[in-house]
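The complex appears here without one of its protein chains, the remainder shown in place.
Labels for the chains are A and B, by order of writing; each one numbers its residues from 1.
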Amino acid sequence: MFSWFGRVSFVPYSKVQDFAVHLKDGRLMGSRCKQCGYKIFPPRADCPQCMSGEFEFVEYSGKGTVWTYTRIDAAPTGFDRDVPYTCVVVELDDGGRLLAWSGETLPQADVKIGMKVQVVPRIFDDTPDIRVFYTVERPGTTWGKAPAPHLG
Amino acid sequence: MSGRVGVIGVGHGRFGRRSDATVQELAFEAFRAALQDAGIDRKELDASVIAAVPEYHKQRSVAGAVQEYLNLNPLPTWLTEVACASGSAAMRTGWMAIQSGLHKVVAVIGCQKMTELATADILALMGRVGEVQWESVFGTTFPGYYALFATRHMHDFGTTRDNLLQVAVKNHHYGAKNPNALFQKEITIEKARDSEPVATPFCVYDCCANADGAACVILASEDRAKALSKKTVWLDGVGCATASMSVLKRPNLTGLQSATDAAQQAYRMAEVTAKDVKVAEVHDCFTIAEIMAYEDLGFCEKGKGGRYIEEKKPYIGGGGVAVNVDGGLKSKGHPIGATGVSMAVEVVKQLRGECGPRQVPNADVGLTHNVGGIGQYCFVHVFKKN
Partner (left out) sequence: MDLGLKGKSAIVTGGSLGIGAAIAVELAKEGCSVAVNYRKHDDEAKQVVAEVEKHGGKGLAIKADVSSFADAQKMVDEVVKKFGRLDIMVSNAGITWDGPVWKMTEQQFDQVLNVNLKGCFNYNKAAALVFKQQRSGKIVNISSINGMRGKFAQCNYAASKGGEIALSKSLAKELGRFNVNVNVVAPGLVMTEMMKSVPPEFQAVALAETVLGRFATAEDCAHLVAFLCSDLARHITGEIIKIDGGQYI
């Protein structure tokens, strides 16, 4: 399931692979250690603070600030249909940093270091199989989250 | 420590698109040259350490193949691999082997074939030296990663695009005088500005080229060096440090902490400071990397790297440390496993006074700065003439 994540996947399995399932449902998840409460993004199974392997997912807002960025014009294998794309490094308000492409609301020319942004969970709609990712958008951008099922 | 470790021989092959040779044949060119330079027979060696990045070769366990071709069986050997710093890792390993007393004379061979893969595949493979679970999935590339640093450095310190290209101009200026370099032609900044974009702010001229090649250094214990050589150069300072694989976890993206840490260790061990260094080989995989190196190594203050190159300080006679006066990675090309050893070859020859039109006057203390990946690993070595 972790193989769903990204345009091309290099990691099929991981103890945090449900990250991709949550992302498909519209939720950006970090992890929290069940033992000592240490919170981290990206999520990881093994606590850097107390070394416990017991963790739970915790939802992140995706709000953040641009730390740096670059527009990549020479693409590696597998990214031909996406190039050029702008990789933006975001410092998340909830802690940690991530790297993602700037999305429809944020053309490359508008990306500035220090600007506020919103990371939005996305599903690729140009592939026959399920693939998920996230993009960096202007603050206030909304997106759908799959509701909990009404099972009567 | 049980005494000094010296370099008694150096050899370097031609870097470039070597469709004429296998990786073992490239290694042999450099190895033969090093033995000739040292004036010793192969029988003097008691071990070798080999640096190569294996993913680019069809031959599995390439160290064994090289050892056989160099006719070094049954001597001990093993591979050291830390991406682009593999060569220096092999140097450090040879140094440690001699310091331990287990070996006396060690051949360090850095060799690499890259061009057997297609360019897009090389780009993909090199990009995966970042973090593959959360970053490579978005098509990050090696130039892309350093471009993230450049964007930030320009924002924080006012470094300009021209400052970046001035590094390339300098390195091509010296590479033109180096018969082992891939590119032996000067470039103008105008030509550089117009070249194809790779990853903003970089264009083609900000980026080193993939290449094939090999270099070799013969290390010896103090007593063997004194017995075998009249032109020993001493490897007196070895420093090494690591940083997170993911650039997202670094404290800042305007310098490499691993380089600063490694340099401090090497300076302390060799009992010198940055001010004593006359000639340096730094890891200019991308132009910004050299600018950050001036700062990380203490050649200038943090943030002033752009000004340092703008004022031509790192040219021979420029008033600063002469940096990459063999062309650097930019002009020589970057056969990843070989680069660290190539840097050592240049510094040793500079300290011996053998560099002809590229000679740095009064070069008595030299430094190599070899970075693996995007600063996950850094090795700094300080060499002394006396």
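In the analysis below, a contact is a pair of C-beta atoms (placed from the backbone, for glycine too) under 8 Å apart; a residue touches a chain by one contact, two chains touch by 3 or more.
Being a predicted model, the structure only gives us computed values, none of them experimental.
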Q.
Using the touch definition given at the top, which of the shown chains does the missing chain touch?
A. A
Q) Among A:Lys24, A:Arg44 or A:Arg97, which one is in touch with the chain left out? A) A:Lys24
Q | Option touching the unshown chain, where A:Cys36, A:Met51, A:Val83 or A:Ile130 are the choices | A | A:Ile130
(Q) Tell me which stretches of subunit A touch the chain missing from the display. (A) 24-26, 123, 125, 128, 130, 143-147, 149-152
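Following the convention adopted for this analysis, only the chains that are shown with their structure count from here on.
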Q: Sort out for me which residues of subunit B touch subunit A in the complex.
A: 120-121, 123-124, 127-128, 132-141, 143-144, 147-152, 155, 196-202, 247-249, 253
(Q) So in the complex, the part of subunit A that touches subunit B is made up of which residues? (A) 2, 5-11, 14, 42, 67-79, 82-83, 85, 87, 89, 96-101, 108, 113, 133
